[in-house]
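Here is the structure we will look at, set down as C-alpha cells.
With one protein chain held back, the other chains of the complex are shown just where they sit.
We just call them A, B and C in the order they show up, numbering each chain from 1.
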Amino acid sequence: MNKIVPTFAEAVADIPDGATLMIDGFAGPGGTPQNLIRALRDHGARELTIISNTAGLASVIGFGTIPGDTPTDIGVLVENEQIRKVIASFPVSPSPSRPTAFERAYLEGKVDLEVVPQGTLAERIRAGGAGIPAFYTPTGVGTLMAEGREVREFDGREYLLETALKADFALLRADRADTLGNTLYKGTSRNFNGVMSTSADVVVMEVDEILEPGEIDAGAVHTPGLYVDRIVKIG
Amino acid sequence: MNKIVPTFAEAVADIPDGATLMIDGFAGPGGTPQNLIRALRDHGARELTIISNTAGLASVIGFGTIPGDTPTDIGVLVENEQIRKVIASFPVSPSPSRPTAFERAYLEGKVDLEVVPQGTLAERIRAGGAGIPAFYTPTGVGTLMAEGREVREFDGREYLLETALKADFALLRADRADTLGNTLYKGTSRNFNGVMSTSADVVVMEVDEILEPGEIDAGAVHTPGLYVDRIVKIG
Amino acid sequence: MEKEKFPREIIAMRVARELQDGDVVNLGIGIPTLCSQFVPEGRSVVYHSESGVVGYGPMAEPGEEDIDLINAGGQFLAPIPGMAFFNSVEGFAMIRGGHIDVTVLGALQVSERGDLANWMLPDRGIGNVGGAMDLAAGAKRVIVAMEHTDRNGNSKIVRECDFPLTAQECVSLIVTDVAVISVERNGLLLTEVAPGWTANDVQEITEAPLNASPYLAGFRL
Partner (left out) sequence: MEKEKFPREIIAMRVARELQDGDVVNLGIGIPTLCSQFVPEGRSVVYHSESGVVGYGPMAEPGEEDIDLINAGGQFLAPIPGMAFFNSVEGFAMIRGGHIDVTVLGALQVSERGDLANWMLPDRGIGNVGGAMDLAAGAKRVIVAMEHTDRNGNSKIVRECDFPLTAQECVSLIVTDVAVISVERNGLLLTEVAPGWTANDVQEITEAPLNASPYLAGFRL
C-alpha cells in the first residue's frame, strides 16, 4: 500500500497508447502537473485522449503565469504528436494571432476536439467519479452544444442530457499529500484537480511536500486518500 | 449584509405554515440544530414538509448520543403536530418495540412519508443546489424505489431517474462561522449540513462560535458564505 | 460428529479474511461491524463510513465519546491519524462511484442470483433503507454476513426473495454460521462448511439449491 513513487517517469510508465487521460490546469501553471506532463512526453505514449480545461494555453499566452516564466502545458504533447483528441472548454488561444500548438494541429486535421462548457465539463467528470451515468443541465440549451443531445423539460424549462466522463489516468498537481494520499491543494489551483481526482482509474499526483498521516487536519482534507494511487514529490 | 441574528426565535420567525424545510441530523445529536428545532416548535408553523435523514431517532434510541443526554430532534415537531410530510432515508426506529413519535403518527395516518435511499437523498439535495433538475442513479433499481420512476439503460446497466429536492429553509448546525457565513463543521457532523446548505432559499445556521473574516483559512472553508443567510450563536 | 453453528465472531473472522491489503471497506451494522477486529496481520484495511469519515480506527473508550465522531451505526470512534471527513454527498459519491472495494452487510434474505433483501420486514409496513441500497448497488464487492436461518428456522438463502429487495444480483459471497457460499453465474456454490456439516446438511436448511464444490472444505479462518 505504498503510494509514493520515486520518479515522474515511473509514475507514468504504464500509460499505454490510446489511453484516456484527465490532466489538470485551469489555464495557467497553477495546478498544472508540469513534471508529469514532461514525463509523459518523454514516455511517448501516443493516440491519447486528453480531458482538460484547455488544450495548452499558458505556454503561448502566459495565462496566470509570472512574467518571464515559461510553464509546460499539454501543448508539448500536441507538438510531440501524442494526442488524438482533446475534450476541453477553452481549447484555443483567445488571441487568433498567437495560435496554440493544438489549434494548428486541429486546423490541419491532425487532432479531434470536443468543446464542452466548463461547468458541464466539471459536472461530467464529477458524475464519472460519483456513479452518475448522466444528468440534465440548463447549460447549452439552444446552442451548438445541444446538437445530438436529448432536450427534456422539467418544470417548464428545457435541459440537456449530459453523460459522465471517466479516464484511465489522471495527472494532477497538489500542494501537499500525506502518505495515505490525503491531499491539499493551494488556493485557486484546486480547480479541476479536486474533481479529476475522483474519476480516473489511476490517479497520479505531483506534490510539493509529502507528510505523515495526521499532519493534515482530518476536517481540512480536500481529496481523501482513497482516491489517490500514486504520489511523486517535486524536486 | 449582517447575517448574525441574535436569537433562535428571530431566526425562524418567518417560516410560514406549509413550508418545506431541510433539517440536518445524520441520526444523532452531532450536526443536529437542536436550538433551531426547539425555536421552530415554539414558533408553531404547521403543515411542514421536512427533508431530513431521519424522522427523529436520537431522542428515542440514543443513536450517537452520550449516555445520559436527552437530545432534541424533529420528533418534537411531530409530537407538536407541525409536520405534514417527511422525506427521509431512516424514518423509523430500528427497534420496533421502541417506536418513534413519527412512526406512531405515520401508522395513525397523520403524516405522509417518502422513503429515499440515503445516497439518493444526498444527491437529490445536491442537485437542487447545483442547478441539476434530474440525474440517473444505479441505486434502487429493481426495488420498491423504482415504482413510478423512469428506468433507463446506459452502457448496458439500468438506472433510475431521480429529481432534485429544494427547500424554503434549511436549519443547520455548524461548529464555527465567520461573519460572512464561511462555515466549518466538526468531524462527522458535516454530513447533510454540508449539502443542505446549498439548496434552500434561506439557510439558517446555529454555531458554537462566530469568527471574524480571515480567521478561517480560505482553503479550509467547508461551506462558503454565499450560501449562508442567518447565523445564530449558541449559548 | 456433532454439527456446530459458529458464533457471530467466527462469521466475522471468516469475512475478514476476504479483505485485502489496501481495500477500502464499508461495514454494515451487526456482525459486519465485528469484522474489523479480525483482519489478518500485515493487511492494512481502510474503513469508510457513510456518516462521513474514511480511515477511522477503533471505537472510542468509555468517557472519550464525541458526538461529532461516529460511524453509521451511531457508535463513537476514536480519532486516529490519517482520517478524512466529508459530507453525505461526497460519502455516497464514493460508494456509488465504485470507490469502495468491499461492503459487508447483514441480510434478511439472499436469493440464488445474489439478490439482497435487508431493509424492510413487510409486516411492519415501514422500513429504514439508510445507505443499504447505495452500498449494495455501488460497492465493487458485496459480502453478506448473517445467520443461515431466521429465528424460526426458515432459510434466509432462497430461490426468490419475498421481502422487499435492497438490490438485484449484487451479492458475491455469503458467510453464515454454517457455510460459505459463493454466488456464481450458474447458481450458488457451497465452498466451506462448519465442523460436522456435510453439503447435504447445509442443503437441508437452505431453500435455494446449492452446488457443492469439489474442493468443499472447512472454514478457512
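Descriptive notes on the structure:
We take it that contacts are C-beta pairs under 8 Å (C-beta built on N, C-alpha and C of every residue); 3 or more make two chains touch, one makes a residue touch a chain.
Predicted model only: the values in this text are computed from it and were never measured.
Judged over the whole assembly, touch between the missing chain and the shown ones holds for A, B. Of the candidate positions B:26, B:102, B:135 or B:227, contact with the hidden chain is made by B:227. For the chain missing from the display, the contacting residue among A:18, A:44 or A:94 is A:94, taking the whole complex into account. Hidden from this view is one chain, which touches chain B at 1, 126, 128-132, 178, 180, 182, 198-199, 212-215, 218-219, 221, 224-227.
Residues 26-31, 53, 62-67, 89-92, 94, 96, 103, 106-107, 113, 115-123, 125-126, 137-145, 175, 185-195, 222 of chain A touch the missing chain (whole complex, contact as defined above).
In the analysis below, only the chains that are shown with their structure count from here on.
Centre to centre, using the average C-alpha position, chain B and chain C are separated by 29 Å. Centre-to-centre separation of chain A and chain B, using mean CA positions: 34 Å. Residue positions 130-132, 218-219 of chain A each touch two or more of the other chains. The set of chain C residues touching two or more other chains comprises 53, 85-86, 92-93, 95-96, 138.
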